[in-house]
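Note sheet for the following structure.
== subunit A ==
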Amino acid sequence: MLELRHINKAYADGRQVLSDLSYTLKAGEYVAIMGDSGVGKSTLLNLIAGLDLPDSGEILIDDVAISSMDDDAATRLRREAFGFVFQAFHVLPHLTLSQNIALPLLLNGLSTERVEHMLTDVGLPGRGHHFPRQLSGGELQRVAIARALIHRPKLVLADEPTGNLDPETAHEVLMLIRTEIKANGASGIIVTHSDAAAATADRVLVLARDGLHPAVAHQSA
Partner candidate 1 sequence: MKRGLLSRWLLLGEWRAHFVQAIVVIIAIALGVALGFSIHLINTAAFNEFSAASKNLSGQSDLQVHGRQAMFDESLYPFLATYDGVELANPVLEFEVSVPGELIGRKDNKLKILATDMFRAAMISPDLLGMPAEGKPLDGLSDDAIFLSPAAMEWLQVKQGDLLPLNVGTQTMTLRVAGGLVRARAGQRIAVMDIGVAQWRFKHVGLLSRIELKLTPGIHRDTFKAALKQVLGDSYLVLEIADQEARVDHMSRAYRVNLNMLALVALFTGAFLVFSTQALSVIRRRHQFALLRVLGLTRQQLLRQILLEGATLGVVGSLLGLVSGYAIAAIALHFFGGDLGGGFFPGVKPSVYFSPLAAATFFIIGLGITLLGSAAPAWEAASARPAVALKSGSEDKALSKLSAPWPALICLSLALLFTQIPPIFELPVFGYLAIALLLIGGIALMPRFSAVVFSFLLKVMRRHITGAVSTLLLARLANAPNQASIALGGVLASFSLMVAMAIMVTSFRVSVDDWLEHVLPADLYVRAASVGDQGGFQLDEQKAMASLPGFTRVDFFRSLPFILEPTRPEITLIARPIDMTDPSNTLPMTDDMIAPVRLPKDVMPIWVSEAMVDLYGYTVGKRVTLPLGTAEQTFFVAGIWRDYGRQFGAVQMQLADYQTLSGDRSINTVAMWLQAGTTSAQAQTILRQLPFGDALEITPSGEIRALSLEIFDRSFAVTYLLEMVAVVIGLFGVAASFSAQTLARAKEFGMLRHIGMMRRQILILLAAEGGLLTALGVILGFILGWSLSLVLVFIVNPQSFHWTLQLHLPWGWLTLVAGIMLVSAALTALVAGRQAVSGHAVRAVREDW
Partner candidate 2 sequence: MRNSPCVDKFRRFVVTRMLVLLLSLMATGSVAEAPGFPLVVPDYKLTFPHDYGAHPGFRIEWWYVTGWLETADKKPLGFQVTFFRSATGHNPDNSSQFAPKQLIIAHVALSDPAVGKLMQEEKTARAGFDLVYAKEGNTDVKLDNWRFVREADGHYRVDMQARDFGLQLALTPTQMMLLQGDQGFSRKGPKPEQASYYYSEPHLSVSGAVFHQGKPVTVNGRAWLDHEWSSEILDPEAVGWDWVGASLDDGSALTAFQIRRKDGSRLWAYAALRDASGHVTLFKPEQVEFTPVRTWRSPHTDAVYPVAMRIRTDSTEWLLTPLLDDQELDSRRSTGAVYWEGAVTLTRDGESAGQGYLELTGYVAPLDL
């Protein structure tokens, strides 16, 4: 469903980050991307989300090139097809949990019926009227996950979603991400440093200077 073709991208200062990167993600697949700091993981996610443009190469989502769309078209595609989970949660403080979760539905002009159901799915039943400041970090990330999946996106992008969480909460959140991606029939990419987080994905890839490689399989208990 996602196809990267010969992507090249340099930073503004001219430093090459991605060179001739190609990869294809199948529908329903959930992969983890690991790699050293500064290797371009976040840049890659921005390119996929259409928030940044590659210097050369193409990014196709269901055979549509997002990299050649104008901002409005890319935004429209993003709001329909993508869901995001951030390391810093980015839940709006002045909106209730329900309102936060409902944002993608509203942006897509869809009915907000599913919000309560989604809240229950992420383990926060009946708390839709609460404000974010009343929540712990793990709970906030659950809200973010609900928001990422509420509109049944094709692709969920998660950037270090557990970076700010303790290991126990992190594990619960990771399992929730996986469960929800699978339950909603979406594809998913998780960018992480954590082996434990990567382990919850179907496949683990390592981003290096020379491209995206499958990680050496190593099972940890």
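Regarding candidate selection, all candidates are chains of the complex that A comes from, given by their letters.
Here is the rule we use: contacts are C-beta pairs under 8 Å (C-beta built on N, C-alpha and C of every residue); 3 or more make two chains touch, one makes a residue touch a chain; residues count from 1.
Owing to the predicted nature of the structure, the values given are computational and were not obtained by experimental measurement.
In the assembled complex, subunit A touches candidate 1, while the other choices in 1 or 2 stay out of touch. Taken in their complex, subunit A has these residues touching candidate 1: 42, 46, 49, 51-52, 71-72, 75-76, 78-80, 82-84, 86-88, 90-96, 99, 102-104, 106-109, 131-133, 147, 159.
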